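In this view, the complex is presented without one of its protein chains, the others remaining in place.
Residue numbering begins at 1 within each chain, and the chains themselves are lettered A, B and C in the order written.
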Amino acid sequence: MSLLVEKTASGREYKVKDMTQADFGRLEIELAEVEMPGLMACRTEYGAAQPFKGARITGSLHMTIQTAVLIETLTALGAEVRWCSCNIFSTQDHAAAVIARDSAAVFAWKGETLQEYWWCTERSLDWGPGGGPDLIVDDGGDATMLIHEGVKAEAEYAKSGALPDPSTTDNPEFQIVLTIIRDGLKSNPTKYTKMKDRMVGVSEETTTGVKRLYQMQISGSLLFPAINVNDSVTKSKFDNLYGCRHSLPDGLMRATDVMIAGKVALVAGYGDVGKGCAMSLKQAGARVIVTEIDPICALQALMEGLQVLTLEDALPEADIFVTTTGNKDIIMVDHMRKMKNNAIVCNIGHFDNEIDMLGLETYPGVKRTTIKPQTDRWVFPDTKSGIIILAEGRLMNLGCATGHPSFVMSCSFTNQVIAQLELWKEKGTGKYVNQVYILPKHLDEKVAALHLGKLGARLTKLSKDQSDYISIPIEGPYKPAHYRY
Amino acid sequence: MSLLVEKTASGREYKVKDMTQADFGRLEIELAEVEMPGLMACRTEYGAAQPFKGARITGSLHMTIQTAVLIETLTALGAEVRWCSCNIFSTQDHAAAVIARDSAAVFAWKGETLQEYWWCTERSLDWGPGGGPDLIVDDGGDATMLIHEGVKAEAEYAKSGALPDPSTTDNPEFQIVLTIIRDGLKSNPTKYTKMKDRMVGVSEETTTGVKRLYQMQISGSLLFPAINVNDSVTKSKFDNLYGCRHSLPDGLMRATDVMIAGKVALVAGYGDVGKGCAMSLKQAGARVIVTEIDPICALQALMEGLQVLTLEDALPEADIFVTTTGNKDIIMVDHMRKMKNNAIVCNIGHFDNEIDMLGLETYPGVKRTTIKPQTDRWVFPDTKSGIIILAEGRLMNLGCATGHPSFVMSCSFTNQVIAQLELWKEKGTGKYVNQVYILPKHLDEKVAALHLGKLGARLTKLSKDQSDYISIPIEGPYKPAHYRY
Amino acid sequence: MSLLVEKTASGREYKVKDMTQADFGRLEIELAEVEMPGLMACRTEYGAAQPFKGARITGSLHMTIQTAVLIETLTALGAEVRWCSCNIFSTQDHAAAVIARDSAAVFAWKGETLQEYWWCTERSLDWGPGGGPDLIVDDGGDATMLIHEGVKAEAEYAKSGALPDPSTTDNPEFQIVLTIIRDGLKSNPTKYTKMKDRMVGVSEETTTGVKRLYQMQISGSLLFPAINVNDSVTKSKFDNLYGCRHSLPDGLMRATDVMIAGKVALVAGYGDVGKGCAMSLKQAGARVIVTEIDPICALQALMEGLQVLTLEDALPEADIFVTTTGNKDIIMVDHMRKMKNNAIVCNIGHFDNEIDMLGLETYPGVKRTTIKPQTDRWVFPDTKSGIIILAEGRLMNLGCATGHPSFVMSCSFTNQVIAQLELWKEKGTGKYVNQVYILPKHLDEKVAALHLGKLGARLTKLSKDQSDYISIPIEGPYKPAHYRY
Partner (left out) sequence: MSLLVEKTASGREYKVKDMTQADFGRLEIELAEVEMPGLMACRTEYGAAQPFKGARITGSLHMTIQTAVLIETLTALGAEVRWCSCNIFSTQDHAAAVIARDSAAVFAWKGETLQEYWWCTERSLDWGPGGGPDLIVDDGGDATMLIHEGVKAEAEYAKSGALPDPSTTDNPEFQIVLTIIRDGLKSNPTKYTKMKDRMVGVSEETTTGVKRLYQMQISGSLLFPAINVNDSVTKSKFDNLYGCRHSLPDGLMRATDVMIAGKVALVAGYGDVGKGCAMSLKQAGARVIVTEIDPICALQALMEGLQVLTLEDALPEADIFVTTTGNKDIIMVDHMRKMKNNAIVCNIGHFDNEIDMLGLETYPGVKRTTIKPQTDRWVFPDTKSGIIILAEGRLMNLGCATGHPSFVMSCSFTNQVIAQLELWKEKGTGKYVNQVYILPKHLDEKVAALHLGKLGARLTKLSKDQSDYISIPIEGPYKPAHYRY
């Protein structure tokens, strides 16, 4: 697509695939609202007070229907919002269209190139002359990373006049990042520094982004406060686990229509995501093999009747391979060559480097046939045997299906709203310094409570006597911080 | 669509949606072939002998990718084939295109009107002057029913000169059938009678069609031999059960993206289809309520931890309603009015009359909003509450998703091939009279055996001594006829 | 025990382990009655009419608490009853005691020798001078077999004067049978013939006994009518399946306290019993491997995510071995030698010859240590490795636990009562000849219906219109005979 920003009649910027899908997007948003009681409760509770009045929020998070409901919750609470997706395949174009038309500046479409992806990220951070956003909703940490890299480059430039050199890295994506920063530096040498100065904080959605934040905290390089939303119980133990239990088979079915029953499936990694994946594959009738580095998670898999082996052990018999590790180089091209014909290989964990896509693409003589978008068959010249790669190695549930369903995203996104409210409320109070924080348990419990009514649940209430007996307040929080659920 | 038959370069007739999808269809067929070991084994075993040489086969069965592999198995064995779908929403247009281009006369597209549907059925039965097909592959019995109704009308016409009168029935679909027959009668008053005379037999795919056949057998009106493929163990206990376990959540997810976990789902009917549906909903984290008329099936549901209630009991709490009964009038418009807002209502069992679509469509003031094709929200004027109807009340797994996966269809369709071979081989021998037959157990076991290797299974073999001890031949059949699996 | 018949104050004969346990038995019977609604409903429905008045019923069926409720149902309906167990380990001594004290002549205790076992069987068939019983409730067919063998021997003796020669068989148990008959012949050369003449019919409980009956039917040697209770749906699809799902882990836990989670379990045979066993092991967290000879059952196992291999394949990794085949020589001593140390080996299917107990007992140098009754560790001299054999290779759920729970036995035993009523009602009418019959479907459905209320289920009722549409009576039967559930 040509990278020109468009504007709505009201002057709001956007760049999306197809504005005619906005009505369809609105219909799906209306369905989703019924499934997202936490977000709707936030609108009811906080809408009148307009707590985000004056706040500029940039989001870098899969531009789906569920995210649309999040965005419109933020705007209902008074925020101005700019948004991009955090994955080149995860945008739902009708969601992007309706938000662009009705609610916020959006830069996102399904099937971006990496170049386009970073252009969108930059657009969503660019609030014009007055600097960047006040708050960021991040997923995977790309928006945060861009600011941090930008600030670093600007400091070096101010000191030595040196520009970042994209040729210093092998990573093609990071080359793009450095190029963007370099090109920006010339026209505005303090762009990211000003952004950083304005920033009140970021709330981060996912494991990978959180890991980056803690690394920056440890190295002392974190430039603004961060709330780790991922590790709210109502996020990681719901979205990561139950979301993937839902969306993994959904992605497999939409992409390949393959029967899961009777197959042998390998799940690499048995964290929350891996647990959800393994559960759904087992329940669909597959025999599941797990790979793990952590003996505790391995023992959990065994207690569920799953086999724990190495990837090499399972190569001759597995039909479906799913990576969920958050690490790189899990399935290499040499593994793929040894797989059964039409073995399905996909990633639901992290970046596309869980699968050695580079190795596959550059394998001599390999032939790629696109069955349909996000479903490719790659045939090796020596064996004539093919494997099926989903979503080009990127998150298959977002690339091949529609991501996690509304209800579980309502849990995650209610945490986001609460985190953003907290950061904004405490702006300037010094409560949050440049560190990573987890939401207090009573807020986590509140998020859960907002989702019970929809499912017809009725909670039990402690009596005063019981509360005294176990030294737990009647209204909670109910568990010590170290409790694992 | 304009109902004009088109022709390929080679002169074969067809009517499909979009011939440009043929290449995509071929790619998906190639994937499916790897998943359909039974059909591919038939090609290997019988291909050289061309046992269907000279046979004309008409099929009325969902025109999907899996059916494409069936059709190309029949043609690989020497048959000439004409095909239509047995459901207005079940055709996969890329499958229809590739078969039309490469292998057989196809009259089918996704989203036919009822008028178009019966035109397609008639086309697929029309082999030109020499009469109709030798053999029919039927699903639901519409092709068989059209011949039987035609013969009846022709007999009446020959006797009394009376034409069928569509106004004698309330059923709009049957009005179309009578109209077609009436219109044909004028030009060719022995068309269906000649068809009947040529017919060697039919093999019927599904419960509903089989029920019709047994009723005709009992009433003595069955006009040609029929093989009941549905009640092969490797059909009804696999396709109906495990196929639906796979395709129900697939259809729900594609149509609505709704989270199944935490929801209350009502499954009407606990036969093989209902069992598969209930199993998948339970495993996805729903709480499942079953309705049943049969106390035995009800007790089975209870033993699996499911609640057995009436539909009325469950109306206030269920979020998802699935009909699987093979009966009519299961969910009436009065039930729908009492459902929760955005309750999902769908049918995976039989015709669209399991759900009272007529009552819904004619409810005063009801408003229909199409979210996307096959997903409609209907809002009642009094309650302002809406329900979501999938696939207009027709089979939701075929309307909203792609039907059953290849592997399980390979079991069903290998039974079809074997049944067709048997009918054709015994043509004129008198082995089969105008009755309904089930395939002998050793063929059923053979179908299963053809599907084990793909899943890495290794069978145990009886010793001579063990075989004597239990009086079962080493090579099978292994079970008495009454065995229930 | 010394084999002397004892008598109650009222003169009824018995031989049990410990009469002081009668009160405990009564308490457990009272609990069981609440869980056996089908039997209690029979008392309510038929008790007043005393339909069994004048009938002598001999039972050869595990003398458990559940059987006690069956026996007292038979007597409540007017019958006189004599009973023995059909397995040397399956008697619950408190159940035997209370029945002996209160209700029927019982000859049974836990831990009979084979000699004692057949003595008990003979006692239960011996109704004194007037011949044998009118009716038999059989389980496994031993009582029926004894009469048949007796009649055969008496015929030969009448013809040639030859006595049966126990030395003509290798089978130690059959030697005992022949000895009993031989010894009886001398004093009463027409005992079994008179028994046969009086016999109205037998109802047989289980797969193995039914198989024997069909073999006699085929060979024309069946001496009286038989009702195959095993193949009532409410028996084989409940007792065999759900009963074993309950009692297999129960037996494993009581016998060994071993953790099932994380273990590899091999289930030999995937019929109803095997399905129940595999299900419970899988759900308890084991990884389950199935062996099968029948490709259809094998494919079912695969669809449930189970691995299908041969016993030899699984020897190095399995921790628990369960035989459910109904065949002999499934696990041989050579297999046992190759198992992991402390592998558990047990049988829940059929006779103790599923496991090669003879081969084990006679293995040179093998050493047996009884951990506790029915739990033995056998150590091989060469490997020093031991295996754990449960219940000496006999039914482990009855030997090591208390068999199937009351509720599911109520289903089975209500079938027994109905079968016995039917045979007795039709005595002399010629309705039943010397063949094997299955109960008609409406009675099968009745059994199920009697068990729904206890579980809080509410059935749906067909409307007249629906009933007409599917040609099924409102009151049932609801399914064709070939339906598999």
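In this section, a contact is a pair of C-beta atoms (placed from the backbone, for glycine too) under 8 Å apart; a residue touches a chain by one contact, two chains touch by 3 or more.
These figures come from a predicted structure and were not determined experimentally.
Considering the whole complex, the residue from A:Leu74, A:Ala265 or A:Cys297 that touches the absent chain is A:Cys297.
Touch with the chain that is not drawn comes from one residue among B:Ala261, B:Cys277, B:Ala391 or B:Ile472, which is B:Ala261. Only one residue in the set C:Lys7, C:Lys53 or C:Lys372 touches the chain that does not appear here, and it is C:Lys372. If you put the missing chain back, the residues of subunit B touching it would be 261-262, 282, 285-288, 299, 302-307. Along subunit C, the points of touch with the absent chain fall at residues 24, 27-28, 31, 34-35, 65, 242, 245-246, 249-250, 253-254, 256-264, 280, 283-285, 317, 341-342, 369, 371-372, 377, 388, 401-402, 404-408, 455-456.
The missing chain lies against subunit A, touching residues 211, 214-215, 231, 233-234, 236-238, 242, 291-300, 302-303, 307-311, 313, 326-329, 411, 438, 444-446, 448-449, 451-452, 455-463, 465-466, 469-471, 476, 478-482, 484-485.
In this text, only the chains that are shown with their structure count from here on.
If you tally contacting C-beta pairs for each pair of chains, B-C comes out on top. Between subunit B and subunit C the centroid-to-centroid distance comes to 42 Å (mean Cα coordinates, whole Å).
Averaging Cα coordinates per chain places subunit A and subunit C 58 Å apart.
For subunit A, residues touching at least two other chains, in rising order: 261-262, 285.
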